[in-house]
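A single protein chain has been removed from this complex, and every other one stays in its place.
What follows is subunit A.
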Amino acid sequence: MQQHTRSGLQGWFLPFPFLSSLFPAHSARTPLLAGLLLCAAASAFAAPDAQTILAASDAVRNPDKPFGLTTTLLEYRNGKQTDSTTLAIYSRAEAGSGQFRSLLRFVAPARDADKLMLKNGNDLWFYDPASKGTVRISPQQRLLGQAANGDVVTVNLAGDYRATLAGEEDVGDGDRQQRHTWKLDLKARALDVTYHRIEMWIDTSNNRPVKAQFYAESGSLLKTAYFRRYQQQLGVQRPTETVIIDGLDPNWVTVMRFTDYAWREVPETWLQRDYLPRFRPQ
């Protein structure tokens, strides 16, 4: 694995030998002009801003208009499939914050069919059609196996995390290809998030997320995720599979498959607690 540090990155675009031929050493203006040109050259060649890379990577994962998709989660323990869940998910970005609001409907298994979860940041509501009750749940109150509630819905990481560029690395992606990536270090802006820190590897050529590692507040690795099987979906090459590996028990694996991408207009007024008993997919 080839690794460049941040200082190595600064050295990447220096020196520029042609500058010395343009500005002889005796010229009084030399230091100033050379400095200006150096700055201009540096900015032209500099690595993009980490937050910009993260936002671009968000755009690869998340369509910019209201949409729906089907997510299938297959859970494995010690190489054996132990559970599977199918969810229909509807998402739309909030006009102001850009953060997604999502409505998640259980399709399978049959015992959970038509249960709903509404997620708007940490504002989570769960509705059970059998009991007719809508209750608030916490982000920690996972309804799925290994996956956190936030893992299965659309999240713009750039809104919740402050990114810094930790360097560049060549890493193997989920499809076993070597990718040249930006390595970003994401720190949560707020304390009430599931993951306090994320390391993310993003393909330098196309801003596709390749891999991510999610950490608890204590610093322990919670899970590793590979974004893979990129396909053209809603106009952009998007990952159609995420493979999640548990940080403590690597034999605990969840495969998330994304299918049936479609533009779906979910009215703003439906994405609220009091609409859940009435929600039915279009």
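We adopt the following convention: contacts are C-beta pairs under 8 Å (C-beta built on N, C-alpha and C of every residue); 3 or more make two chains touch, one makes a residue touch a chain; residues count from 1.
In this section, contacts and distances are computed from a predicted model.
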{"item": "Chain excluded from display, named as in UniProt, from \"Molybdopterin synthase catalytic subunit\", \"Porin\", \"Carbon-monoxide dehydrogenase small subunit\" or \"Nitrate reductase\"", "value": "\"Porin\""}
{"item": "Full-complex contact with the absent chain, from A:57, A:181, A:194 or A:207", "value": "A:194"}
{"item": "Which of A:72, A:164 or A:204 contacts the chain that the document leaves out", "value": "A:72"}
{"item": "Interface with the undisplayed chain - residues on subunit A", "value": "72, 74-77, 79, 81-84, 86, 88, 105, 107-111, 113-114, 120-124, 129-133, 135-142, 145, 172, 174, 176, 191-194, 224, 226, 228, 241, 243, 245, 250-251, 253, 255, 257, 267-270, 272-275, 277-278, 280-281"}
